[in-house]
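To start, I am sharing the structure in question, which I have written as structure tokens.
The other protein chains are all here in position, but one chain of the complex has been omitted.
Let's turn to chain A:
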Amino acid sequence: MERLNSKLYLQNCYIIKENERLRKKAQILNQENQQLLFELKQKLSNGSSNQGNNNNNNLSSSSSSASGH
């Protein structure tokens, strides 16, 4: 039983580290995401100004949730 507990404890520690790593990764990805979004918006607005402002109204910022529950 003691061995099982120690094993579980170690596993938990491992998962905590893993979660931390994932969190950091998510943060970096999020930042990248924002940047890409910004670039995309720029590109789209440049593109549309070439095309005579047809597409500006279609730039919807539909907010959908980032992940599951």
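Here, contacts are C-beta pairs under 8 Å (C-beta built on N, C-alpha and C of every residue); 3 or more make two chains touch, one makes a residue touch a chain; residues count from 1.
As a working rule, contacts and distances are computed from a predicted model.
**Q** Have a look at "Homeobox-leucine zipper protein ATHB-14", "Palmitoyltransferase", "Histidine-containing phosphotransfer protein" or "glutathione transferase" and point out the UniProt protein name belonging to the hidden chain.
**A** In UniProt, the chain excluded from the picture bears the name "Homeobox-leucine zipper protein ATHB-14".
**Q** List the chain A residues touching the unshown chain?
**A** Given the touch definition above, chain A has residues 1-2, 4-5, 8-9, 11-12, 15-16, 18-19, 22-23, 25-26, 29-30, 32-41, 43-44, 46-48, 50-51, 55, 58-69 touching the missing chain.
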